[in-house]
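Scroll down for the structure; my scribbles are underneath it.
Of the protein chains in this complex, all but one are displayed in their positions.
Let's look at subunit A:
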Amino acid sequence: MSLQGYTDRRVLLVLQDGRAIVGVLVGFDQKSNIVLSDCKERVYSADEGVEEIPLGLYLVKGEMVCLIGEIDEAIDSSADLSTIRAEPIPPIRYG
């Protein structure tokens, strides 16, 4: 499946409800069920910097997955999360 190549990489997982979770992809299956280790949720808001909430090891049901992106560590570590102001990603409608 097309998730091959993302294992053991740090990825950004966007969920159907708009939440953004960053973690290391340790496993997946055909239905795009995902296992992420060392994950943190990134909470975006328009009037405060990004807050990171540690979550630990997560198994996410495939049907909740919207998008998985490989994180470029160099760009990610150079960005100061506390200065980023943005509305959260909207939830999926008519999923």
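Going forward, a contact is a pair of C-beta atoms (placed from the backbone, for glycine too) under 8 Å apart; a residue touches a chain by one contact, two chains touch by 3 or more; residues count from 1.
In the analysis below, contacts and distances are computed from a predicted model.
Within the choices "LSM complex subunit LSm2", "TBC1 domain family member 15 isoform X1", "28S ribosomal protein S35, mitochondrial-like Protein" or "Interleukin-6", the name that UniProt assigns to the complex's undisplayed chain is "LSM complex subunit LSm2".
For the options A:D29, A:E52 or A:E70, the residue in contact with the chain missing from this view is A:E70. Where subunit A meets the missing chain, the touching residues are 1-3, 6, 12, 14, 16, 18, 20, 32, 42, 44, 62-63, 65-73, 75-76, 79, 84, 86-87, 89-95.
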